[in-house]
Each structure stands twice: as C-alpha cells, then as structure tokens.
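One protein chain omitted, others in place.
Letters A and B mark the chains in the order given here, with residues in each chain numbered from 1 onward.
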Amino acid sequence: MRQKLFLTLLLSFTLLTCGKRSDVVELQDWNFGGRPRLIEFLRQRVYSFEKTHPGMKVIQSDKSWNMIREILYADFSAGAGPDVMNTHSNFAAEFGPAGFYYPVNKFPDFEEVRKWYVPHLLESTRYKDNYYGLPSSAIAFVLVCNKELFDKEGITPPRTWSQFREAAKRLTKDADGDGVVDQFGLVLMGGDKGGFAYRMIPFFFKAGVNVMSDDLTKIEFNSSRGVAALKLITDMYQVDHSITPGFLAYTHSEINDLFCSNKAAMSIEGPWFRGMVDDKSPGKDMYVVAVPVPDDMIGQYETAPTLQDMVMYSINAHSKHLNEAWELLKYLRNDEADMFWMTQDLGATATTLHALNSPEAQSVKDIQLYINELSHARPWPPHPSMIAIASNVFTPYCQRAIVGELSPKAALDQAAKEAQHILDAKK
Amino acid sequence: MKKALVVSVMIVLALLVLLPVLWTISTSMKPLNEVNKCPPQWTSPTMSFKPYSDMFFYLPFSTYTLNSLIVATSATALTLLIGCLAAFSLSRFAFAGKDIFLLIILLSQMLPGASVIIPLFQLLRHAGLYDTYLGLILVHTAVLLPFVIWLMHGFFQTIPRDIEDAALIDGCSRMEALRRVILPLALPGIGATALFAFLGSWNEFFFALILTSSDSTRTIPVGIGLFVGEYLDVWNQMAAAAVLFSLPPLILFVLTRKTFIKGLVAGAGK
Partner (left out) sequence: MKRLTPYLLLVPALLFTLFVLIYPLIQNLINSLSDVSMITGSSGWAGLQNYQNVFEDALFWRSFRNTAVYAIAGTVLALVIGLGFALLLNLKLGKFSTIMGCLYTIPWVISPVVAGFAWKWLLNDNFGIVNFWLSYAGIVPIGTTWLGDPGTALLSVMVARVWQFYPFAMVMFLAGMQSIPQEQYEAAAVDGATMVRRFFYITLPNLKAVGSVLLVLGVIWSFNDFNMVFVMTRGGPMNSSMVLPVLVREFSFVHFDLGKGSALSIIIFGLLTTLSFLYLKVVSRGEPS
C-alpha cells in the first residue's frame, strides 16, 4: 500500500523533472558572478529580449565566479552546460579548441557585428583563426588607494616601486592606539588561486617581463626583473610587514571588508572595485592609478603595460539552438546594452566604440585611466594551459616565496621548470 | 555546595558549546554595517529580522528550501522502504550469502564519497540524471541505505521471534506477519531511523555539490557552502540561512530525542 503510494510519488517527480514544452525555444543563460546591480540589469535585459523576440525564452542561472572554470569544465564534459554564458576571454585558448565554445565568426553577420567593438579588445576573444565570443567588459588591473587613509597621512598615490613600498610602510600602523598594528598598507588576494596570479603579474608586466615567449614555447617569467618584482612583494611582507598577515585566505569579500573598515590602504583591483566598495560603504572614495613601475622605468610610466582581462559572452558549441543563442548574445552585447553597462556603473569598462566615444563616457569615473591603460595592456598569453599554469604553478610558488618558504629566485625558477614541463607536454 | 559548583560548571560549558550557535544567531539579526564592527558586539540597537527576509531576494533560498525538502523526504521514504525489506530479510532468514551481504553493508558505510564520485558523475550524466531531482534522490538513497539497513537490522533483532511465530501459526504469511506484527513493534526504531535518514539527506553536501549545478536543483547546504568568498559578503543573510536551515533538524531532534538516542545506542552497539 505504502509501496504503491510511493511509486506514484516517484513517478510524478520523474515526470516533473522530465517534462518539456517543444513550441518555445528555451535558452539557458548562466551568469557568473556579478554584483546585485549587474544581475538586476541582466534580468531586465533578458526580459526585454524575450519581449522583442517572441518564441524565445531565457532561463537565467546565477553561479559563483570563483568556481567558474570548475563548473564549466564539469558541465561541458558531462555534455551539459548552458547555451550562453559569460566567461574569461582567456578561456578561448582552452575551451575553443576543446570544442566547448562555438566560433562566432561562423555566423553570417559576424563581419558586421565585429565593427561594434574596439578592435584590439575583440582580439582577446580570438584563438588562432576563430573568435570564441563577444567582448563584454574590459578590465585593466590598477592600484586602488584608500583616499581617507592617504589624505590622513598626507601622501599621494605612488608611481614607482620605491614610492609604493614607502607608502605601504607609512600606512601600516596602529590606528586605534591599542598597541597592535591594525592597519596595513597592502592587501593581497591569496585565497583565490586565479585571482592572486592576476594581481601579481601586473608588477611583472610593468617591469617589462613576459610570462612566456611570443611563440608560446618558452617560459620567461623567471627573468631577473621578474625575480625583482616578486622580491618587492616578498620584502614588503617579510621585512616591512606592510601586507595584511592573513592574506593567504582572502578573497573579494575579505578585501572589501578590510578596505571599507580602513584596515587596508591599497589593493590591486579593477573597474568593479568602486562599485563593490560603494555597495558596502556608500560614498567611500579612492584614488585609482596605474600599477607602479620599477624606479628605473619611471620614464615609461604612461606606457608600461598592465594586465588586461576581459569578460566575454560565449556560446556552447553543443547548443541545440545556435542561432537563437547568437541572437541573445548580440542583444546582450550590442551598443544599446553596452551604453547601459557603462552608464549604470556595472563594474567594468565598456568595449563598444559607440559607448566609449559617447559624451556620457566622460562622466564615468576613472574612464580616462582605464582607456589609457587598456590601450597598451596585455592579456595572458593565449596558450591552452595558461590558466592551469597561472593558478596551479605560478600562484603557489609566489605565495611560498612571499611567506618565506623559498627565496624569490628559487620559487620562480622551480615554477618556471614546472610550467615549462607543462608547455612541453602539450606539444 | 558541591552541587552548585557542578551546576555552574555545566551551565558555563553549555554556553561555551553553544557559542558558535549564539554568535550565528546574533549575526543573523544585524544590519550589514554592524556585522563588520571591530570590536565585535553581541547586540546592537539596530537588530531586526530583516536579513531573514532579505535572504530570499539575494539568493533563491525558497527554491533551495523546496529542493532540500523534496530530496530529503523522497530519499528518506525510499531508503526506509528498501531498507526495511532488506533488514527483515537479513534478520529473519538464514540463507547462503547472508554474511557476505552483511559485510558489504558494513563496508559500504565506510565508503568514502571521494572514491565513487567521479564514476558516479559520469554514470549520472550518461543516464541523463545529472542535475536532476531524481538523480540526487537515488544517490542519497544509496548512500543512506547501508546505515539504515544496519540500524533496522539491529531493531529487528531485538524483537523476539515468538510473537511472529504466533502470528504465523495463526495463519499469516511471512509478509503479513511483517506488516501486522513486526512493523508496529519496530515503530520507534523506524522513527529513529527515519530521523537519521532525513538528517543525512538534509545535511548532505558533497554529492549535492558535485552532482547538481543549477539553482533549480541546488539544495541549501550547497547554497550556503558555495557562498563564502563571492563579491559581496552578506554574512548576516548567510547566518540567517544557516539558522533557518538548522531548525528542522533541531526541532526533530528535540521532539524525538529519546528514540533518537535509544536507536543510536542500540544500532551502533552491535
């Protein structure tokens, strides 16, 4: 009796989970990360997409940004995964040839669509001969300085490594007079393997160091200048004690906490930071400047490259509705959407020419700095194993050097050896 | 005098033990700017239950709750059904292979999730059950089954055969005897086992984490566990979620603690 009842229940659940309607095209759209405001905007955008494209329905799903790679990998290899998703542009090198992302240059109107974007930003979505997505928001990594703390100390944002180190030292102090240091000059994101690498490498780039050779065959980050970059941070941690001691476990939320409560004076961040801090402490101001350059390169302050990252929107190569997904992609990334993106301060720099050249662009905070930095910023080299190398080799060794387990030179040499091994194995 | 000392020690211990719980409750009622105050405070004038309602807007917790309920109830029902039958068989019959099966049951309890997760993930995807209710329910059932059989087996063993034999003599079949005689007697045991099974599925994190990925199937533990470390930290809402999530197990525990403990001791002592 109970058995029959239960079987009925089980059957109804099965039906519930299997039922599908076949007259409407359903698109799965995954949003990774994003602040509440961005998610709000995406919901509205999708709503108006459905209104203007009858017969198409979009199911949005919000997921964690810092597990993006694991989630996508697991789902793609399971034959699951969304139709449309936002992702790192440097996933193009890995997921493109693996057959996960659809080369959007195959769509007939691509040549028209590509004209919407700043050309060298569009290049970030390219791997070999294919483009694997449409640029969404561009990111250049910069130095953010806590205005309140800087003003109180009477110093201006640093431009060289020496000034940087000095500023951090002066901003590390016992702010409330209880005998314990509770304010630190610099906070690092040690708790996110990828995020940490993104914040270390700008120092290398600014010093003129490459991650690998242009032909993507030889690791180069352990050059003497690279070692100097790592040594800067290592000395700040071990000698000056001007870096937050708990950094190894910090992610976005801890850094936000510390910055807002004036326990940290500087951080390496991107365009999202202002909005993120504003959500938590409305009105908190900051100086946003380029990442400092080595002392002997001050002449190249305006032109030395920082790390460029980009979020792009891509289509699942196994999607059953490629054309509809393309329509959604274009709608999410056209001039109109990009204007909203820019004017509503959704956390990154616009990528369409239309938005960047508009009069509204002038009133976006720090836009000049970002446009300038983006014009000569460099992305991670487009090698399929680049992300794995950054997260699983570069980050751990850098962290070990910073806490003193290895010398900077030994750490980078060993990291280079392992990374080279990965590169060689991939041939 | 000595009694007063002991009583006060016990109360202090209780407060210490409940510290994390109390602190979480306190956090769950503070507005966000109070949460990151240094030095931390237990109460603040602006405390309210607002985080509890905010929580449903920030993350789809109503969906997560529904999912957790569906999965836990179904898995409990299914595992009790199958487990009772199996336990009955093991406790009342003598047959070849019985000892081997008992051994398998015991060893399965110790099976690390890590040792089965990858093939399970591939199996579910091939069967089209990845990221579905049914998939997770079936996995939970299988995971809970060894423990349930073990417990029920222990309970059935405590029921004397005479009663059953009497029923058989009166003309009942084995199955009828099971239904009319044994089950009613084993009801407290079944109750305790049901509670364990429900808790096991309700709190389950590892399989739910890896075998589901969309919000529409996500369960609460995964929602809480994945949250930490995102852009905006709403510790107060997460604390509220944690408190609400802990209520069903707590309530169930308080209501059934006698059978709970009796069942635990009887089953585990075997």
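Just so it is clear, contacts are C-beta pairs under 8 Å (C-beta built on N, C-alpha and C of every residue); 3 or more make two chains touch, one makes a residue touch a chain.
Computed from a predicted model, the values in this text were never measured in an experiment.
As for the chain not pictured, it touches chain B at residues 3, 6-7, 9-11, 13-14, 17-21, 23-24, 27, 35-40, 82-83, 85-86, 88-90, 92-93, 95, 98, 101, 104, 106-108, 110-120, 122-123, 138-139, 141-143, 145-146, 149, 174, 199, 202-203, 205-206, 210, 221, 224-225, 228, 235, 238-239, 242, 245-246, 249-250, 253-254, 257, 261, 264-265, 268-270.
Against the chain not shown here, chain A presents residues 70, 73-74, 76-77, 98-100, 178, 180-182, 190-191, 245-250, 257-258, 261, 263, 388, 392, 396, 399-400, 403.
Rule of thumb we're sticking to: only the chains that are shown with their structure count from here on.
Centre-to-centre spacing of chain A and chain B amounts to 38 Å, using the average Cα coordinate of each chain. Within the complex formed with chain B, the chain A residues making contact are 2-3, 6, 9-10, 13-14, 16-17, 33-36, 61-67, 71, 74-75, 78-80, 182, 191-192, 251-254, 256-257, 260-261, 263, 272, 276, 279-281. Residues of chain B that touch chain A in their complex: 32-33, 36, 38, 58-59, 70, 74, 77-78, 81, 121-122, 125, 130-134, 137, 210, 213-216, 226-233.
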